[in-house]
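A protein chain is absent from this complex, but the other protein chains hold their places.
So, chain A:
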Amino acid sequence: MPAAAARVVLVTGVSRFLGARVANTLQADPGIERVIGVDTVAPDVPLGRTEFVRVDIRTPGIAKIIESAGVDTVVHLNLVTSASASRAKAKELNVIGTMQLLAACQRSPDTRKLVVRSSAAVYGSSPMDPAVFGEWDEPVDPPKSGYAKDAVEVEGYVRGLTRRRSDLTVSVLRFANFLGPGVDSPLTRYMHLPVVPTVLGFDPRLQFVHEDDGVEVLRRITVEDHPGCYNVAGDGVLLLSQALRRAGRPYLPVPSPSLSVLGDMGRRFAGLTGFSPELLRWLTYGRVIDTAALEDELSWRPKYSSEAAFADFAAAQGFGHGPLTTLLGRG
């Protein structure tokens, strides 16, 4: 469904990995006149003809940019999932930033389209979950903390905007965990622990989306019109134990209470801020999302399955096979 194509695109969170890659992809599209990237810090990669504006989206400054540049498409990639900053600051960025941004979109007459990066974490993780979540499913046990809760709130504000500005094309994308050579997330750091602790007696089903596929989905949603909410993940499922074995990582099952304590200590003393309660729940119960709606809508399938995305990540990290597997040989 090619639309009256996006001319002026604003990308938030452009200094972070996903934002930078999406901005780079969009600026290569000759159909787009201007790509404006905003973030609170300067990007450390060249962004081509993307115009970088240092602005905090929590301030009304963002409204000025949207209005003065006549932005017609807003790609909101600012959701902070890795707690590199403190939790309070991340929440502020996620929730207050989104509120300001949406307020600006609502005000500006030029805005036509909004693309929001959300997370599959909005479904929560619990033993009472259905095996596969569709977009229409309500979470059984909604996330109570962390970026997952932020994402729920962000989606709530986006729904509010959709009600008030029914002329906008609004797409919300719920991404599974990103993996790939360039991704640095709580998950990738977890995989890098010298001995990876897992929850004793649980083997969660995990899904990954490769960074290339994530960028491609965002590009398509931005240049074409696909209103609605879509799950994004690579095909198939990997169990945590399976993933760790494939990467040859040594792992140690630990009872869940002591793992929370470990996680807490990691947060406090070792700077492992990503070892959050919601990551722990995910590593206990896992989560699988249904991506059929997106594939129907885009008539496109992710190039990388969850398995392939993980393999690409593991290869890029130089993970090999475990000593036992080597001992048993490859033939």
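What we mean here is this: contacts are C-beta pairs under 8 Å (C-beta built on N, C-alpha and C of every residue); 3 or more make two chains touch, one makes a residue touch a chain; residues count from 1.
The definition used in the following text is that contacts and distances are computed from a predicted model.
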Seminar exercise, completed: Looking only at "Acyltransferase family protein", "NADH-quinone oxidoreductase subunit L", "Cytochrome P450" or "Acetolactate synthase", the name UniProt gives the absent chain is "Acyltransferase family protein"
Problem set entry | Sole contact to the chain not displayed, among A:Val122, A:Leu179 or A:Val288 | A:Val288
Seminar exercise, completed: Across A:Met191, A:Ala243, A:Leu280 or A:Ala308, the one contacting the chain not displayed is A:Ala243
Exercise. Which listed residue, A:Pro30, A:Pro46 or A:Gly201, touches the chain dropped from view?
Worked result: A:Gly201
Exercise. If you put the missing chain back, which residues of chain A would it touch?
Worked result: 127-132, 134, 137, 199-203, 205, 236-239, 241-246, 248, 255-256, 285-286, 288, 321-322, 324-325, 328-331
